[in-house]
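I am attaching a structure below and will ask some questions about it afterwards.
Moving on, here comes chain A:
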Amino acid sequence: MARFLQKELEKMKKMILSLGTIVEERVHMAIKAIETKNADIAARIIQSDHEIDEMEVEVEEECLKILALHQPVAVDLRFLIAVIKINNDLERIGDQAVNIAERVDILAKSKVHDVFFDYSQMAQKAETMLKNSLDAFVNLDIDLAFEILAMDDEVDNIKHEAYDLIKEEMKKQPDCIGYLINLLLISRHLERLADHATNIAEEVIYLIEGDIVRHGKALTD
Partner candidate 1 sequence: MTKTDVKKPITEQLALPHIKYRKFKQTIFFALFRFAALINGTALAIILFFLLKNGYKAINWTFLTQPPIDSMTKGGILPCIVGTLYLSLGAIAISLPIGIASAIYLNEYAGSGRVLRIIRLGINNLAGVPSVVFGLFGLAFFVIYLKMGVSILAGALTLGLLSLPVIIGATEEALKTVPETYREASLGLGATKLQTIFRVVLPCAMPGILTGAILGISRAAGETAPIMFTAAVFFTPDLPSSIFDEIMALPYHIYVLSTAGTEIEATRPLQYGTSLVLIVLVFGMNLAAILLRARLRKRMHI
Partner candidate 2 sequence: MDADLKMSVKQLNFFYDKFKALENISLDFYAGHVTALIGPSGCGKSTFLRCLNRMNDLIPKSRVEGKILLDNEDIYDCAVNVATLRSRIGMVFQKPNPFPKTIFENVAYGLRVNGIKDKTLIADRVTESLNQAALWDEVKDRIYDSALELSGGQQQRLCIARALAIKPEVILMDEPASALDPIATQKIEELIHQLKKMFTIIIVTHNMQQAARVSDITAFFYMGKLIETDKTDTLFTRPKLKQTEDYITGRFG
């Protein structure tokens, strides 16, 4: 019976990783869309979001099935809980990609085309965090997971920079305020995206150590 459960858990891992791959791809597209202000890419992201939603539901159902039928304990239980939570985070990251795409769509249609803030660094960091969090999950790499927790602060700092800069710009150009709000929202979406990647890293730590690292508890030591 136990071997049977192991097989089911392996299957779960594959499912969550393929969801992870798709989400990574969407995030990558979203970042490209920001850089190029490409409405086509944005539209593709928005249209294909239902794939992620469907996969999320599928993963969740599979997890519930395993919980009900096998009643796993200890490391198996922690793994399954981590999968359920990572699943949720990945879906939310997919949503952030859609949000970004919607902002880009508006920006692309706008008359203003000045670049007031360069998101490339922030976007790159967020993407790296997502990639690393999934790598940490696959390899059960606790050090990598802790690195992600640290990177989240950097992303937050960039978000504050963007906020200050765009606020200044709003004062200077009140007629561009709609454009600027959308531009500012991108920073918020990227920051949320990084937060979800951080959550994934925390789940990985929980999975490995069994300690719940949340709300900055682990950063103190």
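Behind the choice of candidates: all candidates are chains of the complex that A comes from, given by their letters.
FYI, a residue touches a chain if its C-beta (ideal position, glycine included) is under 8 Å from a C-beta of that chain, and two chains touch if they have at least 3 such contacts; residues count from 1.
Source: prediction; values computed, not measured.
Enquirer: Out of the numbered options 1 or 2, which touches chain A in the complex?
Expert: 2
Enquirer: For a test of understanding, state which residues of chain A touch candidate 2 in their complex under the given definition.
Expert: For chain A paired with candidate 2, touching residues are 1-2, 5-6, 71-78, 209-211.
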